[in-house]
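Removed from the display is one protein chain of the complex; every other protein chain stays in position.
Up next, chain A:
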Amino acid sequence: MTSKAENQARFGVPDNSMVFARGVRKSFGAVEVLKGIDLNVPTGSVACVIGPSGSGKSTFLRCINHLEEVSGGVLLVDGEFVGYDLRHGKLYEVNNKLLCQRRADIGMVFQSFNLFSHMTALENLIEAPIMVKGMSKAEAKDKAHALLERVGLSAKADAYPRQLSGGQQQRVAIARALAMNPKVLLFDEPTSALDPELVGEVLVVMRDLAESGMTMVVVTHEIGFAREVGDQLIFMDRGVVEERGEPREMIANPQSPRTREFLSHVL
């Protein structure tokens, strides 16, 4: 098994990189949806990915925690491949146990929340820490209550997902991802399924997370959030990174005509 340091030297990964992508490609059958994506997300920073639907941004996000397998290129989280081990110049698929261990360190928040619908908010939060990390029930519960308080939902610990509004469900989903102490959090259009008046409460939680130093990759349509919270902004179109830069500057003064056109529609 190659060490983190070896990978870093071999692929030229910067020192404090949390998510590193070089030439990431992904095809579904004959359709190539990612055509060589490069990205570096330093530890503690927030990368926002915007782009029209079908541009491959969600697929790229799902490749990061190996929900989708990449078809080519290098994709490292904290200096390691997620679904593979590099040995003798070959990528060996890792066994299920190791894959699960690595995924446990990568939190993900989905557009459709995906809370376990047969469990209360609290049960959603303690499930993986107990079953995957072997945490004691008492400890997991203490931690879960603290996290629910952090997202402003201490009163809803015993509510089932169905009894919560969309915004509340998404805040529970964020708390559930945090319960695993992830190194990085991936957000897949976290506010796109919400009524407009509920978007704010989720963004507040995400902003608070970013300020606390969490490394985040956020696929979003919320340009305001990207401008105020993002450290870098990536505009993806038809499977390539069309433009990237410092969010304020890029939104104020986009270089590529495609970026300009897209921003004129969403701003």
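What to note about this one:
By definition in this document, a contact is a pair of C-beta atoms (placed from the backbone, for glycine too) under 8 Å apart; a residue touches a chain by one contact, two chains touch by 3 or more; residues count from 1.
Here is the rule we use: contacts and distances are computed from a predicted model.
Among the names given as "Glutamate/aspartate import permease protein GltK", "Quinol oxidase subunit 1", "Pyruvate dehydrogenase" or "Fe-S cluster assembly protein SufD", UniProt records the absent chain under the name "Glutamate/aspartate import permease protein GltK". Touch with the chain omitted from the figure is made, among A:N40, A:S71 or A:N114, by A:N114. Checked against the full complex, the candidates A:L67, A:A146 or A:V204 give a single residue touching the omitted chain, namely A:L67.
Hidden from this view is one chain, which touches chain A at 65, 67, 96-97, 100-108, 110, 112, 114-120, 127-128, 131-132, 159-163, 173, 176-177, 180.
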